[in-house]
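What you see is the complex with one protein chain gone and the rest in place.
On to chain A.
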Amino acid sequence: MTNDLIVSPTALLFAVALVAIALIINFHEKIGLEKEMLVGVVRAVIQLTVVGYVLTYIIKVDRAPLTFLMMAIIIFNAALNARKRANGIPHAFAISLLAITVATGVTIVLLVLAHAVKFTPSQIVPISGMIASNAMVAIGLCYRNMNTSFHDQRQAVLERLALGATLKQASIGIVREAIRTGMSPTIDSAKTVGLVSLPGMMSGLIFAGVDPTKAIMYQIMVTFMLLAATSLGSVIACYLAYPRYYNEDLQLR
């Protein structure tokens, strides 16, 4: 690998000009996102700096428990974030945690068993992050879609219940639609990968001097891995969440 990939602090400082462009547009168009944007910029700098040092340490000591701990932190944060989209679904944190853990765990175990990645922190931690964040977005979309559907289709759900439907029979249409919504960004990006975007992982490898054909092999693996992870995560989250819309008397809350 080449080592000319160093962004100097001065270069980063100049990159702040890019943030300024965004801020100016925001002010000029009265979009009102300046506070959000600044919080985002500051958080990105702090979080990434901390993670940079943490990753350096974890990769240097290369111990399995530390790698697992890092995965746990990533999954925990992803679940916290997914819950924010749940908007009052009871036990949304526990559901998200389980869904993201299974999605990440199953995918990584398969990748390691297939020798596609090695169980070493420099590979496992970034891949966990990629999977967990995609699962998080998918699950968040599922929750939002389910909330809207249970609200908009309230009477239809009631009518199904009144005809003697089980909770699953009354909700299955909504559940399927929510899973579809959760998976659609991953499927869309799988369809357009290479045509529209050169995804982060592949770009990173090419930046680092890896032969693009090899980088592409990795990207294909990542695409498949994200398809598996988002479907697992969406299915688990939706199937665990829909009964929460009903009370113990099988009535809509």
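Note that a residue touches a chain if its C-beta (ideal position, glycine included) is under 8 Å from a C-beta of that chain, and two chains touch if they have at least 3 such contacts; residues count from 1.
Everything that follows uses one rule, which is that contacts and distances are computed from a predicted model.
> Unshown chain, UniProt name, "ATP-binding cassette domain-containing protein", "succinate dehydrogenase", "YeeE/YedE family protein" or "AlgX/AlgJ SGNH hydrolase-like domain-containing protein"?
"ATP-binding cassette domain-containing protein"
> Using the touch definition from the top, which of A:Leu80, A:Leu158 or A:Val196 touches the missing chain?
Hidden-chain contact among the options goes to A:Leu158.
> For chain A, which residues lie in contact with the unshown chain of the complex?
153, 155-156, 158-166, 169, 173, 249-251
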